[in-house]
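As you look at this complex, bear in mind that one protein chain is not there, while each of the others sits in place.
Now for chain A:
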């Protein structure tokens, strides 16, 4: 039975429906919490004239009852219009996300590639050399990567490589070298995490009976490891990769702040201090939807990785 024929359409439809319900809950909760926070988009140090504030409120519909605002907003979301930013006149939240994402996704994508390209092989090498120096070295570095917060890694790396050695620019992405430090700082934790996970999962798999069968067949050690061990040990790795992808692609406020990158993470935090209602909502919805999509993709990957898994369409 090929994976394609196992694609469970009914399950998929159900899953998407559940995602929409979840999204509605996210919208409602964020909306409620946001309005529960004191202040508003037009409250600032310099007092606006009351009539101007009233006019602004009327323009953005903030003079209407809350339930009305909620329904209006939902209507917008249905047509994929996340509304105008309250803080930056003439800027729509859609374009704000698009601009921020363009920056964040570049570093995020590179970070994901690093996590997979270095984390997984490091775990494999460590498992292959269990107890010997490559294992010890890899796991020592990985423990550091997990224990040291990304902003410390970022600041130290910035100080050494940008300020002292001058090998990389201190901020911005104008030069390809500008990517190195932010990507490193972003991926450090997850790279370490994935390396440790791959190692432990592979070691566990290598203790399974079917690995002994593979050895008894006369397969060389590396074939046993790669063909029989790796695939089965990748399931837990794939499980964390879904949320990791969502996490990295939607950016890190701290890293974006340190390297002065105009990414979506920065927009998000600023929109909260600004009480930029539509921006808060928009970015939250975007993040939630993206995360759910990633989890869905992970669940579909399981079908391909493990033929024992089925989502109830068959039988």
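To be clear about the criterion, contacts are C-beta pairs under 8 Å (C-beta built on N, C-alpha and C of every residue); 3 or more make two chains touch, one makes a residue touch a chain; residues count from 1.
Note that in this section contacts and distances are computed from a predicted model.
*Asks:* Would you kindly match the missing chain to its UniProt protein name, picking from "Lipoprotein", "Oligopeptide transport system ATP-binding protein", "Small ribosomal subunit protein bS6" or "CoA-substrate-specific enzyme activase, putative"?
*Replies:* Per the UniProt record, that chain is "Oligopeptide transport system ATP-binding protein".
*Asks:* For the full complex, which residue in A:22, A:208, A:239 or A:257 touches the chain that was left out?
*Replies:* Once the missing chain is taken into account, the touching residue is A:208.
*Asks:* Counting contacts across the full complex, list the positions on chain A that touch the omitted chain.
*Replies:* Spelled out for chain A, the touching residues are 1, 207-210, 212-221, 227-228, 231-232, 305-308.
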